[in-house]
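Below: one structure, written as structure tokens.
Yeah, one chain of the complex is gone here, protein chain that is, but the others are all in their spots.
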Amino acid sequence: MTRVRKYHLALIGVAGLILVVSAVRVLTGFNDLTSSGTIGAALLLAVPIALAGLGGLWAERAGVVNIGLEGMMVLGTWFAGWGGYQWGPVGALVAGLIGGALGGLLHAIATVSFGVDHIISGVAINLLGPGITRFLSEVLYKEGTPAGEAGAGITSSPAVSGQTPEFNLPLLSAGPDLLGRLESTHWFLLSDLAGILRGVTHNVNVLVILAVLLLPLTFYVLWHTAFGLRLRSAGENPWAAESLGVNVYRIKYVAVVISGAFAGLGGVFLVFVSDKYVEGQTQGRGFIGLAAMIFGNWRPGGLAAGSALFGYANGLQLRSAPAVNTFFLFGAVLLLVYLGLQIRRLLSADRPAELAAPGPRQYTLMGVAALGAVFLFWLWLTIDQLPNDFIFITPHVLTLLVLLVASQRLRMPKADGVSYRRGEQH
Amino acid sequence: MPAGLNRALLTVAGAAVAVVLAIAICSVAIVIAGGSPLDALAAFFDFGRSESAESNSVAVFLNRAVPLFIAGLAVAVGFRMNLFNIGVEGQYRVAALCAAYVGSTFTAPAPIQIGVIILVAAAVGGLYALIPAVMKVTRGVNEVISTIMLNYIAIAVSAYLVRGPFAGERAQGQLTTTTPPLPPSGMFPDLNFVFEWFGMVAPTRNGGLWGFLIVAVVLGVVIWLVLERTRFGFNIKASGLNGPAALASGVNPKTMVIAAMVLSGGIAGLIGLPEILGDRGAFGSNFTAGLGFLGIAVALLGRNKPLGIAVAALLFAFLDRAQGALQFADIPASVVTIIQGAIVLLVVVANEVTNRIALRLEERRAAQQLGRNTPVEVAA
Amino acid sequence: MSADTLATARPAVELEGITKRFPGVVANHDIRITVQPGTVHAIVGENGAGKSTLMKILYGMQKPDEGTIKVNGTEVSFRTPSDAIAVGIGMVHQHFMLADNFTVLENIILGAEPKRAGRLDTAAARKRITELATAHGLRVDPDRLVEDLGVGDRQRVEILKVLYRGARILILDEPTAVLVPQEVDELFQNLRELKAEGLTVIFISHKLDEVLGIADAITVIRRGTTVASVDPGDVTARQLAELMVGSELPTPETRESTVTDTVALRVSELTVEADGHHPLPKGVSVGEYAARLRAEGKRLLLDEVSLQVRKGEILGIAGVEGNGQSELIEAVMGIRAAHGRVELNGRDVSGWSTLRRREAGIGYIPEDRHRQGLLLEASLWENRVLGHQTRKPARNGIWVDRRASKADTQRIIEAYDVRTPGVDTLALALSGGNQQKLIVGREMSGEPAFLIAAHPTRGVDVGAQAAIWDHLRDARAAGLAVLLISADLDELIGLSDSIQVIYRGRLVAALDPSEITPERLGGYMTGAIAGTEET
Partner (left out) sequence: ACGGGDGGGTTASQEPTGAASEAPKDALKVGLAFDVGGRGDKSFNDAAYAGLEKAKTDLGAEIKELSPSADGSNRGDLLRQLADAGYNPIIGVGFAYGEDIKKTAEEYPDIQFAVVDSASNAPNVTGLLFAEEQGSYLAGVAAANKSESGHVGFVGGVESDLIKKFEAGFVAGVKSVKADAKIDVTYLTPDGDFSGFKAPDKGKVAAEKMYQDGADIVYHASGDSGLGVFQAAAAAKKKAIGVDSDQRQTVKETDLQSVIMTSMLKRVDVGVFEFIKAFQGGAKGGSNVTYDLKVDGVGLSTTGGEIDDIKDKLDAAKQDIVDGKITVPAKP
């Protein structure tokens, strides 16, 4: 009941957002705000984050904090590169999954079997991942080795042999490319919708599709299967699960290994994008994925939103730095909308007058909102282009702002991070 | 007191076993790589053949330990109360930059000059840590996310400042931008005289043994006192062990979050100073990065206690120092990272195991006393 | 397992020579119990006597070191609870084993999920649960979140969990500790029905009159071993208690009244909103604001609660858990934001922090000692410092005075008979009763003017209980004002000088403890008897 209402609210929110973005786009002429290119880039950049986030989700829903996602992702990239050059894309996929899963297994052994603090184990894995992969490269990729002949170096693997297929929506995003045409008309709203739709359907790599499908799949498995119920119970109250005959250790092991495999899959994705393993190509995405998961309230939908926001901001910043300025205008419009809603609430006649009497706090808030709107508007008018250094941090700042505003109703699994031992409840 | 002693002995024994295991694991890796573990072992203890090389190696080793130790302290203050300050990395970057710049804008007698630099660094680090703290207490923003984001922001902001407002003059043909150099009074005197006590030649390495080592030691003692002996430290410990109980005891969790975070950030601000005041005299865009992340490992390895952190920092520095020597012995230098990771993991596993044994012993003792039904006098 | 006709002759459960050692403790030693099928079999014993351990062994959560278990005549060996569940044993634990963020349905089916094509078949589960619930008179809504449920509801969920698995042998470990009499009656009614259907119930309780009321057979355990098997018809509660501890059952009776005229604590119009605290609009009184919120249909956790406690008085608050007593004490402590006024010794402390209130002389025995009362992984002396950081003897300038704190901890250990090897022992190494005595001792030190005592003897055995009661009475005689909250109605009636009943956040009745029975009190607490204020 409430779920449905929440879901509807989210839809309305998204619709409103698209409307505002569209208005801002028309107003400023930065078509990149909703162009299919930006959306495609956002997808490309969001997928590895989302995969790492899914890794975090699986582990933390089972009660194991996984800050070692970054290290597992690094393992994933290396193994994907190594498997990929020998056996092609499928080899990369399998090897990367196994690489990440091995990292997860290590984490599981430390945290589940030995009860080590989850953060410590994760930090250690973040040290080990780069160390081990560097070592493997130094041994297997040095000059004179077969891989070395195939183009490997100590910081990169040979290229993955073979291609992964890409897909289009027939008619709409390829061939006659109806969506593309609609997009290039730059009509209000219609073009935006077309751009967004085309962005997510044009030349989409099979791995992107796989990754995106993993989100609903995760939701299904965790919330609609017996295994998922048991897994979540390990994160909420493992002692209750234990008392009902659930093998909590096994569940946690499975969850953490899958978590590692997801992180590894994120690594595989990165390797597919660059066609080979490049040392350091994860660039802290494990951490960002973790952040996206927390941002998303330990839920697949939320983490998808978090990753999408990050990917979008990152993509837009890379594609069109000046368009980042429109965020000022965007912020101003949002503040105005907020002000409008407040004023409407004040003026609405169907409440007893004394009830509607606003407190000083409310007036302060409205004042701040008004000032903020003016200030942002002024920034938008006066700043031609921000220094590049500030453009780079758009995604990070945006994430912080959204977190600040979306007053936190986050709820993590109750036994998340708790060291569980069979037969010792507290 | 036997219980405490037992616990300590068990811990040390466990740690020793863990280190040996980590070395064993790496030996296997080295053998697989076609090297000889003995060569590797020799490389770790190979401090050079000449006297000056030896002194230099010792200086390098200790100099590396100093920032790691400070970083470990910074992280530990937060971790003690379950506050995950992942943002030490960004805090020290911003702080080092601002301190180096402010220090270069004036000239004063050395104690004042250096004092001001240290204060600025601590203040900037603390202020930068205040951001996530305020976000946490006012809006409930998870500090793990906010500090991760602020790390990225710190990189960009310092890149902007060091090339813009805070930029110094650049020599012709030089491609790194730095803040203006510190005046000589801003450089911390070295501790090379210590080598003479041990009958070694002073290190020729520029900067020698960094004098900031003394600040670090003092800081370590102060932090130990603060954490273990003061009311503030007690409140931090209580908040970390049991938040609701601390709250009920009258500890204001918001104040504690802010205080601990700012203290953590303030300490973090000092991480870059040994290098700046001891050697470089300026902050540049390729200033040593990653100390904040290593600090997490060091703090956790040292169990968030100053003495433990000191040991962990020395261990990490000792291993790091061998990077060159290992390559001379034709052994991949990445074994150092592997050993570090393996030690962190194995030491905590050993800790966990020994802890459990110690707890068993304590419970048994408690139960036996209980069985005898007689109150026992205070164990010291 | 169904009790087939042949098996009726055989005992449902036979435990023989069960021994279980923990490091340093023999929890169970050569235990022998025979439980006949279709009976309610009670097990009684002091705290730490080994009852829970024994039940955990029977439920496969712990392995016995020695001894055999026979279920329906066949010897069994359990590795995990699943093995026990498979032979038809179910257990309701002493502490609730529920995932708060799950629905009732999810909690019930966990581990025995109905599936259809790999998918959770919630429809089938809901149907089954509703059937079971109606068949046994256990009212629950399968789709509510457990965190929104009261203790009685949770208890029913626990029992449903067991029935859902088709258990024929039910173990109930202290199921009544948190229930009010009406709920207890309801539970017993359910148990009798189950018994009539041929199920076997093993029942643990510290409340001996309850035991006598429901049990068909009683086994007494002392210090880990069976000391007697008795027929409830042959013993009185007092005899039973003597068997348990070898001493008389103490009753919490206040002797002469020590109530003075000086008001120590005055609480007026204390109001707590359910959906977060909002500041009062300017110029609006608490009463108006509360009325406004009520008109808007908002829930109030505390609804204009006013009371006063005089020096030398113990004011008891009776109420079913979840009716606002936690909020009341937290608001008085300043842990929770609230509207209204709190005055201590005539001074308005409403705006004060928890720390300042504590410094002004409020002592606090929290309802959950592990959650709010102790640092389990810290030493006893550090636990002594907790809550007294800013006061002598713990404080010395900015430092914690370790020497003085340890010495004072030693004083508490002796004065309150805390059984421990020393002040450096970690708190978690102590048993619950000893932990509680330490907390009571701590909160009594520093001569508080006013004490909040929430469930001061919960889960504490009779001996320790008596000691704590004595301490409370002595302090009262010395002029201490006490706000007592307890689920143990005997304790509440016995100790209090006056009793107020809290129901849905409101004080609904003021009662005289000398005239009230637990049954009537329970009536007020559950809203069965409403509105009439006896003053």
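A, B and C label the chains in the order they appear, each numbered from 1.
The working rule: a residue touches a chain if its C-beta (ideal position, glycine included) is under 8 Å from a C-beta of that chain, and two chains touch if they have at least 3 such contacts.
The shown structure was predicted, so the numbers you read here are calculated from the model rather than taken from an experiment.
Participant: If I'm reading the header right, one chain is hidden. Which shown chains does it touch across the whole complex?
Facilitator: Output: missing chain touches A, B.
Participant: One chain isn't shown here. Among A:V273, A:L346, A:L365 or A:L379, which residue touches it?
Facilitator: Of all options in A:V273, A:L346, A:L365 or A:L379, contact with the hidden chain holds for A:V273.
Participant: Touch as defined at the start, partner being the missing chain; which of A:T34, A:N126, A:T218 or A:S320 qualifies?
Facilitator: Of the listed residues, the one touching the omitted chain is A:S320.
Participant: Hey, which chain A residues sit against the chain that's not shown?
Facilitator: 32, 37, 40-41, 44-45, 48, 130, 137-138, 141-143, 150-156, 158-159, 203, 270, 273-276, 278-281, 283-284, 314-315, 318-321, 388-389, 392
Participant: By the contact definition given up top, give the residues of chain B that touch the hidden chain.
Facilitator: Here the touching residues of chain B are 48-50, 52-53, 56, 60, 64, 93, 152, 155-156, 158-160, 162-163, 170-177, 204-206, 279-280, 284-291, 320-321, 323-325, 327-328, 333, 336-337.
Note that in this section only the chains that are shown with their structure count from here on.
Participant: Based on which chains are in contact, what kind of graph results: line, ring, star, complete or other?
Facilitator: complete
Participant: B-C versus A-C: which has more C-beta pairs touching?
Facilitator: Here the pair linked by more C-beta pairs in contact is B-C.
Participant: Using Cα averages as centroids, what's the distance between chain A and chain B in whole Å?
Facilitator: The separation of the two C-alpha centroids amounts to 31 Å.
Participant: Where on chain C does chain B make contact in their complex?
Facilitator: It comes out as residues 22-25, 333, 335, 353-359, 364, 366, 371-378, 382, 385-390, 395, 398-400, 402, 406, 410, 413-414, 417, 419-426, 429-431.
Participant: Taking the complex as given, what residues does chain C use to touch chain A?
Facilitator: My answer: residues 56, 59, 61-62, 80-83, 85, 91, 93, 95, 97-102, 106-107, 109-113, 115, 118-120, 161, 279, 281-282, 292, 296, 370, 376.
Participant: Show which residues of chain B lie in contact with chain C when the two form their complex.
Facilitator: 1, 3-4, 229-235, 237-238, 241-242, 244-252, 359-370, 373, 375-380
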